[in-house]
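Omission of a single protein chain aside, the complex is shown with its protein chains in their original locations.
Labels for the chains are A and B, by order of writing; each one numbers its residues from 1.
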Amino acid sequence: MTVATSDTPLARFLHAYFSSRIAVIATLVLLLLTLAAICAPLIAPQNPYDLTKLDIMDSRLEPGKVSSDGKLVYLMGTDEQGRDMLSAILYGLRISIAVGFASTAAALAIGLALGMVAGYAGGRIESLIMRVADIQLSFPPILIALVLLALSGPGVGKIIIALIAVQWAYYARTARSAALVERGKEYMEAAAGLGLSPLRIVLRHLLPNCLPPLIVIAALQVASAISLEATLSFLGLGLPVTEPSLGLLISNGFQYLLSGTYWISFYPGLALLLTVAAINLVADQLRDVLNPRLQGI
Amino acid sequence: MDSAREPVLEVRNLRTEFATSAGVVKAVDDVSFSVARGQIMGLVGESGSGKSMTGYSIMGLIDPPGRVAGGSIRLNGRELVGLAPEAMRQLRGERIAMIFQDPMMTLNPVLRIDTQMMEAVLAHHAVGRRRAREMARDALARVGIPAPEERLSAYPHQFSGGMRQRVAIAIALLNKPDLIICDEPTTALDVTTQNQILYEMQTLCRESGSALVWITHDLAVVAGLADTVAVMYAGQLVEQGSVRQVLEQPRHPYTRALIASVPSRNPRGRPLAQITGMAPSALTAPSGCRFRDRCPRATNICATSPPVDAEDGHDWRCFHPVFEEDR
Partner (left out) sequence: MITFLIRRLLQSILVLLVMSLLVFLGVYAIGNPVDILISPDANQAERARIIAAFGLDQPLWQQYLLFLRNAAAGNLGRSFAFATPALGLILERFPATMELAVSAMLLSVLLGIPLGLFAGLRPKGLAGKTIMTASILGFSLPTFWVGLMLIMVFAVKLGWLPSSGRGATVNVLGVPLSFLTRDGLEHLLLPAFNLALFNIALVIRLTRAGTQEALQQEYVRFARAKGLRNGRIIGVHVLKNILIPIVTVIALQFGSLIAFAIVTETVFAWPGMGKLIIDSIRVLDRPVIVAYLMLIVTLFIVINLVVDVLYSLLDPRVRLAEAK
């Protein structure tokens, strides 16, 4: 009979989490990509935003070709402006991941707050918040984002707001269900009976119980947010040209596809795919590990 | 017992094991018994005693990571252990049938009653659909369901718990099997319905000649219903014999304790007699006699495997069986 080697909840969680080989690989890939994105200014061979550094003579070079001044090997080719694709991808990855994480974090905070308030307060407030959330959830995210951006125009801040607006309802709904479950429990009554302020009750007691399912959702949503932002950028409604995300890079390369210049769209897409897939696999494993019902199968 | 009847079911040294990450679990350990035609045997034990597993083993419904690891199960002389899956499938529902505990879950909620009854016939006999439906209707009438024709078109959730169990019984009887295994079929029902069904089952079995293995934890049920009794504890058979023998002259300390703990046997105003401790899981069972940690008569020798003694068709597995003179 095997004896558990470590007994703290964290140790057990890590042990269960890393038991899947796929999860290990996915987590490594994700860490690598995030690291690369954060250190983009340090490791990119070229600053893709610095127009003075670009040589139009180097435009649309195949991967592996050398720059005309002989100093740079274009590992992933160049785009129509002579920009090194690898550098552009690193910077693009940075923006895509940053926007994805920022919007998810904000949406999580807002949705969590609204959901807990709805679950705790009940009555009209709950109905109102949940009704709005339900209506929003019955429409596909891309549509809502599209409409918001059509009305407000492009820009980093506007995109993040659109992404937040699309996501908050998931968190709100889940947080409210968890809050409802907790509200029925006796310790909540006890806490209220002791005269603890509602804020304290919510923060100390409600919050820790609402959080776990939300973490799984958040993990999945980051991937979804990154994907959505890329799609919007591709459609020309996303981030402005001055700060190209992966979606815009792909969109740039679209027109050259038919002539065989595939790398301008292919490599950014690959980077996007790797990022989103890695996050999805990590989230999947998180969900399996955190879900008590699935243990034992 | 009437030895002229050849046994319908003969189980010898049955062993069913489960491979788990914590080791091999012997859910059924060296179980032997036989049931004659038209006879009703009660298989009694607490949860975790292996009684349900014995039933599944006979039906061939043990799935990996479990398997029947050894022993023999003979149905009318035919060996079932090691039988090819297709051959076993043909026997199931035709020569052996099984009824489960919770009728709400055993009937498929999205299929009509007639569908679920007719398929039991059609899977084994090449009769027309109309004939199959007639058989289903007759079966419903036989188990006492009023207006069977309308009931056939209904869905399970439109029946009460007792009615649903009757439907399950009707399905079991459709192909007139030689043996029916009932896994606690009345536990989920209220007492009145329970008694009704018990009585009806008894009558139906006497009429059709099917043998019955009635798995339960309730001794009182066995007392009123069965001809023979087998008592299981932690995967092993500790005592068996005719109902009179086991209930009036229980030899094994566990059986005695079980009988003593039946509420109706306890005088009013006194605390209920209990068996101290908890039944072990097959993993945590002590070596030798599995009951020794809770047995008032245990001694050092009980740490080794107790022998099986028998007397006149009544056998028990104990170093210190109880005889009248000891009490």
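We adopt the following convention: a residue touches a chain if its C-beta (ideal position, glycine included) is under 8 Å from a C-beta of that chain, and two chains touch if they have at least 3 such contacts.
It should be emphasised that the depicted structure is a prediction, and the values quoted were computed from it without experimental measurement.
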Of A:Leu143, A:Ala192, A:Ile215 or A:Val241, the one touching the omitted chain in the full complex: A:Leu143
Touching the absent chain when the full complex is considered, from B:Arg37, B:Arg67, B:Arg89 or B:Arg297: B:Arg89
Contact with the hidden chain (one of B:Asn76, B:Asn108, B:Thr203 or B:Thr304): B:Asn108
Touch list for chain B against the chain that is not drawn: 59, 61, 89-94, 97-98, 100, 102, 105-112, 119-120, 123-124, 155, 157-158, 168, 171
Positions on chain A contacted by the hidden chain, ascending: 22, 135, 138-140, 142-143, 146-147, 150-151, 223, 227, 230-231, 234-237, 247, 250, 253-254, 257-258, 260, 262, 265-266, 269, 272-273, 276-277, 279-281, 284
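The definition used in the following text is that only the chains that are shown with their structure count from here on.
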Gap in Å, rounded to a whole number, between the CA centres of chain B and chain A: 55
